[in-house]
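Here it is: the structure, laid out below.
Here the complex is missing one protein chain, while the rest keep their positions.
Presenting subunit A:
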Amino acid sequence: MPDHGYVWAAVGLSFAITWLLRALPFAVLAPLRDSAVVAHLGPRLPVGAMLVLAVYTVRDVEPSSALAVGAGLAATVGLHLWRRNAMLSVLGGTAVHVALLSALG
């Protein structure tokens, strides 16, 4: 079991670095908020950021669980296009994935 002082230091560093990365860019961008480039990028970044993160979460998928991931994705997207209920889509997609994973595993 690691020493408490060490873990607290790791937590403190992670806290400080994460917060600075989230806060400092606003100071840099504040004068640019009315610029045409920021106005162009602003509304378009969210969809890209979420897509990139979704791909990132499946970066280590093994071939053996590819089917479970594919089916989970299809269920999530299908449910969301059909009912537009985020909780249902996340719950349904995860349920399909977990069920297939344990059935095939």
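Quick notes on this one:
In the analysis below, a contact is a pair of C-beta atoms (placed from the backbone, for glycine too) under 8 Å apart; a residue touches a chain by one contact, two chains touch by 3 or more; residues count from 1.
We adopt the following convention: contacts and distances are computed from a predicted model.
Remark: of the listed names "AzlC family ABC transporter permease", "Hydrogenase-4 component E", "Gas vesicle protein" or "Aldehyde dehydrogenase family protein", the one matching the undisplayed chain in UniProt is "AzlC family ABC transporter permease".
Within the complete assembly, residues 1-2, 6-7, 9-15, 17-19, 21-26, 28-29, 33, 37-38, 40-59, 65, 68-69, 72-73, 76-77, 80-81, 86-87, 89-91, 93-94, 97-98, 101-102, 105 of subunit A touch the chain that is not shown.
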